[in-house]
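Note that this complex is displayed minus one protein chain, with the remaining chains in position.
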Amino acid sequence: MGGRISEEIYKARSNMKVLILAGGIGKRMVPFKTEKYKIKFLGTEIIKQKVEELIKLGLNDIIVVCNPVIQENLKNILQSGVKIIIQPQPLGMANAILCAKEILKTDDVLIVNPNDIFEPSIYHSILTEYKNSSFDSYILAYKVQKYFPGGYLRTENSEIKEIIEKPQPGHEPSNLVNIVVHLHRDIRKLIEYLEKTSSEKDDVYEKSISQMMKDGFRFKAVEYTGFWGSIKYPWDILNIKNYYMERRVTYISNLATISEKSIIEGPVIIDDNVKIYENTKIKGPCYIGKNTIIGNNCLIRENTHIGSDCLVGNSTEIRNSYIGDNCKFHMNYVGDSILEGNILMGAGAITANFRFDEKNIFCRIGNEIVNTNLNKFGCIIGKDAKIGVNTSIMPGIKIGSNSIIGPGIVLTEDIGDNKKVFIKHNLSIR
Amino acid sequence: MGGRISEEIYKARSNMKVLILAGGIGKRMVPFKTEKYKIKFLGTEIIKQKVEELIKLGLNDIIVVCNPVIQENLKNILQSGVKIIIQPQPLGMANAILCAKEILKTDDVLIVNPNDIFEPSIYHSILTEYKNSSFDSYILAYKVQKYFPGGYLRTENSEIKEIIEKPQPGHEPSNLVNIVVHLHRDIRKLIEYLEKTSSEKDDVYEKSISQMMKDGFRFKAVEYTGFWGSIKYPWDILNIKNYYMERRVTYISNLATISEKSIIEGPVIIDDNVKIYENTKIKGPCYIGKNTIIGNNCLIRENTHIGSDCLVGNSTEIRNSYIGDNCKFHMNYVGDSILEGNILMGAGAITANFRFDEKNIFCRIGNEIVNTNLNKFGCIIGKDAKIGVNTSIMPGIKIGSNSIIGPGIVLTEDIGDNKKVFIKHNLSIR
Partner (left out) sequence: MGGRISEEIYKARSNMKVLILAGGIGKRMVPFKTEKYKIKFLGTEIIKQKVEELIKLGLNDIIVVCNPVIQENLKNILQSGVKIIIQPQPLGMANAILCAKEILKTDDVLIVNPNDIFEPSIYHSILTEYKNSSFDSYILAYKVQKYFPGGYLRTENSEIKEIIEKPQPGHEPSNLVNIVVHLHRDIRKLIEYLEKTSSEKDDVYEKSISQMMKDGFRFKAVEYTGFWGSIKYPWDILNIKNYYMERRVTYISNLATISEKSIIEGPVIIDDNVKIYENTKIKGPCYIGKNTIIGNNCLIRENTHIGSDCLVGNSTEIRNSYIGDNCKFHMNYVGDSILEGNILMGAGAITANFRFDEKNIFCRIGNEIVNTNLNKFGCIIGKDAKIGVNTSIMPGIKIGSNSIIGPGIVLTEDIGDNKKVFIKHNLSIR
């Protein structure tokens, strides 16, 4: 997967900068409070993993552009040496690049969007092309198998002639989609175009490079067919956790305490200080983060990713779910669900994860009802939420952070942040 | 159990026909759609088992009278060589025999009702009597231990003088009840009587043989004390499944995959391709049909009969129940219940199977409230029904086929076919 880079490429990139654009806000990620690129997989934030991958390849000169709120926190997360630049307002990609204008100087610059998840081998591919050819820019071109609502590349002999944003299905100019892993040989020229175009309202970056193409600058499409995941909606996390788990070989920490009466099957990653009690089965692929305790009689099933410091109490079953740090379970069934972190589920609480009519599950995102394209999907629960005993959460439901869903409820509607939901029974007492 | 029949009997029955009357409709079997004689036990329909038993005894000349709807399906079920005759309208037993009039010719005929379940040895008994005596007809006489609302035989030296339908308890002429395993030496004579009596509205067959008795034809009561089960109400299936399971010795298919960490105890029949996962206990007598999967941490208890292609998910307990084919469970408790087939129970759904006052459980059948005579009885669920997560079904409740019972419901009333039941919560959200 591209760990080794030839000497020539190494030289070529000795003055290369990497610009990670972490400035955006994910409105469609409600009720998530965690920025997309700070979501942890296998115990590490996406952005930190990206930086690690880049450093491993010798790309040490890394600049992250982020919003002012996140700055401090990013400093704590990221490796020392990574420069952090503030983008005061969320004014898009071109604005983010211009915020880093001074520091970029005249270097060659690799621009990366941290919300795209892909194999590190693509850096190797793009750098090899950059070494062996003399295009002005290189753009990662993801070869899609079916329609994806993105920017399609019209190419001639792998030179990009135009980027067509969200064409109607069937009218795509190719099966190549623009992914923001862009290498520009002359960043000053790009900045010049960005500044010329900056009076435009939207898509300044896209319009700028389109204009560059028209003006004769040569852009190369670097094709890529490996894994690509983009976190647009919370349920995209489900797919991405699988990718991260599949990349790693089975690993069970020496510091984990695993009962001889438990069953570990298939590929698993079990981190330090994990405890697994008797008669529990872990059926991989699964990840279990540091200090997490899995009690008796549990079943942790295929593609489950559990963060650190969780307590999975007796008789809980979790299937194909993303569980953040510090969550507590007890006699639950959690299927195909996403729990941000610090969530408590009372005994007997259950996530329903399919419709009786077997149709796809829809989810309200803002004013839209969005098809998850999943016929097995549970719920999305924001940070610090608590779910009462014997409560049932219907498929596609979102629960806001810091909300309390009382006991014995069948939850069929989305609940915002900081809400308390209780049931009023009509009891006959005689 | 009567596998061997002496040479003499064999000769005697060389021209014997067997007439199986499968024409009736079981109104009291609501919500069952499956005809009684097509209910499967140990993987095979009752009627097919009966035919197998008869063929094993050399009684190869078998005629089944059935309604037009069922004809095609019966052909698929039954052994080739079995003749199928249509009874166009459900006009009763006499009419059914008359429908087969042409094919019966002048043979000796054994008439069998496929809804009565009994040991195959009774064929041997009745044929031995037939060989060793010269009565005109032989009627199976079940020696009851307590009152049963059926037709009682008034006998003199084992000759039947009269059949008295449903006498008041305490006024029975004997403890012998008429079971439709009737052997008639001269079927033409019976047909003659049936035709003479056919203007009567009801009970033409019973009236005909009563008249024959009066006219001097001699009927012998062949006593029987073994197992007899009659499927009148759905809960009769519970008793009958036990009979079928008890008849068979323990058998575990070589093609079954059974975890070494599961526990198999007592007599069991585990069919081909069954999978049983870790920490699950099967406590026989139990039957588990082909391709059925029993997940982790399950408890399948005494007298449970599970059909083929079922998925019994993690942490499910089933006790003394009849489960048809293709049912799905997950973290359920199913006790003393009857599930026709293709039924789905969501996680945490529970069948309550006794009353707090420990009294017998009653069941509404048509306009009647019928005592099941069981103080442990769960529910009856028709084909293709779906039950939501955390729903509780009260004892004696019937759920119609293709109905959906939503999540979190305490179901205290019968639900018809094709219904959707949902709960409307009164929630306080603040």
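For clarity, chains are labelled A and B in written order, and residue numbers in each chain start from 1.
Please note the rule applied: a contact is a pair of C-beta atoms (placed from the backbone, for glycine too) under 8 Å apart; a residue touches a chain by one contact, two chains touch by 3 or more.
What you see is a predicted model; the values in this text were computed from it and never measured.
Student: One chain is left out of this view; which of A:Gln49, A:Asn115 or A:Asn297 touches it in the full complex?
Tutor: Going through A:Gln49, A:Asn115 or A:Asn297 one by one, A:Asn297 is the residue touching the chain not shown.
Student: For the chain not shown, which residue from B:Lys27, B:His171 or B:Lys424 touches it across the whole complex?
Tutor: From the options B:Lys27, B:His171 or B:Lys424, the contact with the absent chain belongs to B:Lys424.
Student: Out of B:Val222, B:Leu299, B:Ile361 or B:Ala385, point to the residue that touches the absent chain in the complete complex.
Tutor: The missing chain is touched by B:Leu299.
Student: Using the document's definition of touch, tell me which of A:Gly43, A:Gly382 or A:Gly406 contacts the absent chain.
Tutor: A:Gly406
Student: Take the complete complex as the reference. Which residues in chain B touch the chain that isn't displayed?
Tutor: 263, 279, 281, 297, 299, 315, 317, 333, 348, 350, 352, 356, 390-392, 394, 408-410, 415, 419-426
Student: Mind listing the chain A residues that contact the chain we can't see here?
Tutor: On the side of chain A, residues 261, 277-279, 295-297, 314-315, 330-331, 344, 346-348, 386, 388-390, 404, 406-408, 423, 425-430 touch the unshown chain.
Everything that follows uses one rule, which is that only the chains that are shown with their structure count from here on.
Student: Calculate how many whole Å lie between the centre of chain A and the centre of chain B, each centre taken as the average of the chain's C-alpha atoms.
Tutor: Roughly 57 Å separates the two chain centres.
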